[in-house]
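Only one protein chain is missing; all other protein chains are in place.
So that you can tell them apart, the chains are marked A and B in the order they are listed, and the count of residues begins at 1 in each.
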Amino acid sequence: MNWWVPIFVIVPLGGAFLTAIIGSFSQAFGRYFTSFLLALVTAFALYIMFTPIGTMVYRVGGHELFDTIPIAIYMVMDGLSLYLLVIINLIGFLSAFYSISYIKSFTSENYYYTLFFLMVAGMNGVVLSGDIFNLYVFLELAAIASYALVAFGIDKEELEASFKYQVLGGISSLLILLSIGLLYWSTSTLNIADISGIIRQNGSPEFIKFVSVILLTGFGLKAAMIPFHAWLPDAHSSAPSPISSMLSGVLIKAIGAYVILRLFFNMFAITYDISLVITIIGTLSMVVGVLLAIGQWDIKRLLAYHSISQMGYVVLGVGIGMLVIAQNGPRTVAAFAIGGGLYHLFNHAVFKGLLFLNAGAVEHSTGIRDMKRLGGLASKMPVTTSTSLSASMSISGIPPFNGFFSKLIIIMAAIQAHYFVLAILAVFVSIITLASFLKVQRFTFFNKEEEKWNLKGIYVKEVPFSMCFSMIFLAVLCLVLSVLVVPSVRDIVLTPAVNALLDSTVYSTTVLGY
Amino acid sequence: MTIIVQKVTQMMCGIIFLYGIYIIVHGHLTPGGGFAGGTIIAGSFILLVIAFGSEFLTLKKEETGSSLLESGAILVFLAIAAAGLLIGGVGIFFVNFLPKGTVGSLISAGIIPLFNIAIGIEVAAALLTIFLALLIYKEEST
Partner (left out) sequence: MTIYLLCIALFLVGLYGVVAKRNLIKMVIGIAIMEYSINLFLILIGYVKGGTAPILSADGAQRIFVDPLPQAMVLTAIVIGLATTALLLAIAIRLYKKYNTFDIREIKKLKG
């Protein structure tokens, strides 16, 4: 059963190059093949999640432990990896299905699907890798594919945004490589479980702090935390819309937030200083993101700034859990906080993906992205309006949508851990998010100006079937995901992920076997 | 390019190509391997294009060919690696399933020489595709 683990990397890689070969003869092959293959991988991931298997450890190459030193390359699928695999492949499948009609108007369509497969393969590899240098290789694969995808339709704005993204992303990748080199220098091994064991026995605290700060800078830039957020508004607003939803929905989570969680919980020991820094970064992202967002008049730029704010919620929840563990507080409070953060991760992928797909649908029909010039679309585009309403209520935290439950859990955990200032800030940010999305809904869909479209000569109608299908699926998922609070479903989906982070030393004993 | 450059290139490009193949095939015995040898082979082709120039349409045909060759080489690499999953007995990705001979002879070390050859072809085709793509873009937009 262990051989199921590399399938998640082999299938998208093979699909990418198969699309490149066959796509140069027939352009339509890549369209349907991508959605089909990603649907199969998502179904496989869901099947593994609902059968009780536990942690799967796979040694690539089959080399056994040599005198208790791990010499093979390890791939580990535990609760947290499986949770993220489901998110990545689900949003990937829906974005690929949406781009069947959206990308038809671009040239060289088969290269788009090749790069899309490579991005999904890279993200799957990051989530599954148990070896720190393998994680860097897959991270670069996903990042370089995303640089090329942001510049895909070759307008002036997309090229400038892609160049800015590439320079900042390149610097952060080099900082990550520097920190990998420093870790190898002090521990002379590359396996995450082995490094954690050696650091626990004889690591010097100053050196660990030095490497932690460089790692936090590098991965904080990939996860778009304040003050490393400067590339995100340009890159996410100028990309084609299915790529925006992939970037904002899964890329900043899989190569940003997931790696921070994995390395700071399971590799380094949790100390008070680093937890304080992570919580402060999360709070700053939350507040500054929403304050920068409320003044925007371009739909996609506003959504990109809100991504920064919602990722701040996730890091805040996890940071509170880290602080409670570092101060030897009650374990239930820490589990509550980390569970809230991870639940918000899934919710954000779903509703932010849906919001970007809606913005793409509006742009596809009317060609305008400035909210001051839009209005009155509710009667002409009913599917887009209703799904956008569902996503806006979800992000603002209105019951019974899923955003309400995850924000409630984070605020309650902050109150239980006696951080009242953070709880008040979280409520304040949620109110401003609600105001911001009321503005989006009014100016885009519900202004009573239907006749202005006939005057301008633009014929506005509903978007084609494949785009509607993805949007309706995600909107239904917004309601269905609130069922994750029910204890029986939560024990299958969320609790293995939380336990993988909470018992920090269980990771190394499971992987190495001693 | 002048006649001196063209004559020297005519004589040397075959030797450079053969040197690249030597570095690839002896990758498990001497330093080098797939990537370095592939770069040398790409260098010999790029030298030909720089010294002699080319018609625009021939370049487009070359670029399609090298792009297909690159994707084909990676699929061969993935197929050899995934064949380890199907070999009976132990189903492990990337396992070394061919017999390993004596240390130091050319045909030894299992599947590593096959990997070197696949990577060499892939890297050469990829570098040639990048060069031809940039050249075609410059030609068609002046």
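The criterion applied here is as follows: contacts are C-beta pairs under 8 Å (C-beta built on N, C-alpha and C of every residue); 3 or more make two chains touch, one makes a residue touch a chain.
These numbers were taken from a predicted model, which means no experiment stands behind them.
Among A:69, A:171, A:291 or A:458, the one in contact with the hidden chain is A:171. For the options A:163, A:207 or A:469, the residue in contact with the chain missing from this view is A:163.
Checked against the full complex, the candidates A:78, A:140 or A:194 give a single residue touching the omitted chain, namely A:140. Remark: the residues of chain B touching the chain excluded from display are 29-31, 33, 35, 102-104, 130, 133-134, 137-138, 141. Counting the whole complex, the residues of chain A in touch with the unshown chain are 133, 137, 140, 144, 147-148, 151, 154, 156-157, 159-163, 166-167, 170-171, 173-174, 177-178, 180-181, 184-185, 188, 190, 234, 237-238, 296, 301.
Everything that follows uses one rule, which is that only the chains that are shown with their structure count from here on.
Residues of chain A that touch chain B in their complex: 3, 6, 10, 13-14, 17-18, 20-21, 24, 58-62.
For chain B in complex with chain A, the touching residues are 64, 67-68, 71-72, 74-75, 78, 82, 85, 90-96.
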